[in-house]
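Only one protein chain is missing from this complex, and each of the others stays in its spot.
Chain naming follows the written order as A and B, and within any one chain the residues start at number 1.
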Amino acid sequence: MDLTLSQGLFALQSLSLTEIQSILRRAQEFCDGVPMPDYSSKLACNLFFEPSTRTSYSFQVAQNRLKMRSLIFSSEHSSLQKGESFYDTIKVFDCFNPDLLIVRHGKEKFYEEFAGSIDTPVINAGDGAGSHPTQSLIDLITIKQEFGYLAGLNVAIVGDVLHSRVANTNIEIMQRFGMKVFMSGPPEFLKRGMSFFPLLELIEFCDVIVMLRVQNERHDSKFSLKDYNFKYGLNSKMLSLMKPGAIIMHPGPVNRGIELTEDLVECSRSRIFNQVKNGICVRASVMEAIFKSLI
Amino acid sequence: MDLTLSQGLFALQSLSLTEIQSILRRAQEFCDGVPMPDYSSKLACNLFFEPSTRTSYSFQVAQNRLKMRSLIFSSEHSSLQKGESFYDTIKVFDCFNPDLLIVRHGKEKFYEEFAGSIDTPVINAGDGAGSHPTQSLIDLITIKQEFGYLAGLNVAIVGDVLHSRVANTNIEIMQRFGMKVFMSGPPEFLKRGMSFFPLLELIEFCDVIVMLRVQNERHDSKFSLKDYNFKYGLNSKMLSLMKPGAIIMHPGPVNRGIELTEDLVECSRSRIFNQVKNGICVRASVMEAIFKSLI
Partner (left out) sequence: MDLTLSQGLFALQSLSLTEIQSILRRAQEFCDGVPMPDYSSKLACNLFFEPSTRTSYSFQVAQNRLKMRSLIFSSEHSSLQKGESFYDTIKVFDCFNPDLLIVRHGKEKFYEEFAGSIDTPVINAGDGAGSHPTQSLIDLITIKQEFGYLAGLNVAIVGDVLHSRVANTNIEIMQRFGMKVFMSGPPEFLKRGMSFFPLLELIEFCDVIVMLRVQNERHDSKFSLKDYNFKYGLNSKMLSLMKPGAIIMHPGPVNRGIELTEDLVECSRSRIFNQVKNGICVRASVMEAIFKSLI
């Protein structure tokens, strides 16, 4: 592993395929029961400026598994309440001299604001509608566990592509790994320069269906969810049309009844909770890779 | 200890008296200074969906004393804010594969919602007006420390019996241990099939007076607290009528001036803060019992 990760992980674009494969290989070792290294002298500060369950707590669990010490920032209890800026908050934590900052913020490319001003490596745990590198690594490993390979697989990414950092990151990295990515969803969610296909066309030949959460909190006017599942979502009818061996994924949290009907969330094709499980190993592997790149 | 606890602790009804005595005996050992076992490889996730000071933090302190690692869920920072369900939140934490979940939720028997769907043992830290098993264990050990035995003691449970999970759990377990339980309080708080006695009648022969918090947050219309202490509470006049050696208990938090007048909270008959102290040892003992039942 070279020095690419010594400043942390902002976006997967900065990593070579070899580096990503190395992170995924190590994550798989952790999943297979290889003992995690002991980083009990390391301190991670977790700063989430937007709500999170999966990402936030799986980072914390991964830190626990690595025997690291974790510090949890809570914006409501912080000086943000007295008007302190995001930049100054990050600077304060950098002054504490921890070993790692895990940051989620609603602003796209938030990390550019303090690039060059801090010394602590930062993992981007989601930057607005920008990117979500560790989630995409989770998606890749989940697919790899299923099919044994990535190149050549057909993937449908379905739903709120416009506001999804997961879609952004997945499209880029999946294409780099030789997967064919198709998108589907309501016209309101179409991104400039992309084409949407009817899900009915994709369902028959795609190996992976990635459903995206409708991000109500990022819509300017309230997007209507009436008929959403019928028109753009997965249900038992669509399930019956899926290619043999094809799987359903979703970064979570699922809007049950919207992106998927209730019965599909834990159906035999669903890998939704496998993605959650893989979160621990992937995030442990990323943190280890950063620490190793600092030696 | 057999396998009854391998799924955790939902209600005391599922435990035999022998099992409960074994948990209490071990808790008393911890209170007496017997070193707690080292569970430094264990991770507990604490998920409180309702406010708590005593229960929540005494579980955390007990985890600390057992050298466990603790993770604290905060609903305000979680995907509940994006509409994720209680069930999915618990499933996500189950996927993290911790050793224990401590859960408080406003819904009665919340644990039935995910029974059979998760692998991690769960301790019920309060389910709405349902039950509160660890609090009742604390009450039992506090009484045992005072009198040396349980069977035959007369106990008055006074106040908001209707909304009190502590009352529910205490009545059941105290009667099983051969204690005689009498209830008192305003007619609004009477439960179907129970009888209320005037506190003035009970005060002279009861060995233990358990005052219950008036749970304003669970009353549909605001219950009036005017004259509450005079009519249904404890004050210096009632104190003077208590049986020699009798003690006052309260699960907390006390509404000072309502259930008890200010001067009684820390009076010589009060065991209210002893209950808090016993919380650490009891909860450590319960957690140990669960871990032992998993071997």
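We adopt the following convention: a contact is a pair of C-beta atoms (placed from the backbone, for glycine too) under 8 Å apart; a residue touches a chain by one contact, two chains touch by 3 or more.
Please read these numbers as outputs of a predicted model, since none were measured by experiment.
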Across B:Gln7, B:Ser56 or B:Ser136, the one contacting the chain not displayed is B:Ser56
Which of B:Ser6, B:Gln21, B:Asn64 or B:Ser293 touches the missing chain? It is B:Asn64
Touch with the missing chain holds, among A:Val92, A:Met194, A:Leu225 or A:Cys267, for A:Val92
Touching the unshown chain, chain A contributes residues 43, 45, 69, 71-74, 76-85, 88-89, 91-93, 95-98, 117
Contact residues on chain B toward the hidden chain run 48, 51-54, 56-58, 60-61, 64, 72, 74, 76, 213, 215-217, 252-256, 265, 273, 276-277, 279-280
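Definition applied: only the chains that are shown with their structure count from here on.
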The angle in degrees, nearest 5, through which chain A must rotate for its Cα atoms to match chain B is 120
Averaging C-alpha coordinates per chain, one finds the centres of chain A and chain B separated by a number of Å equal to 39
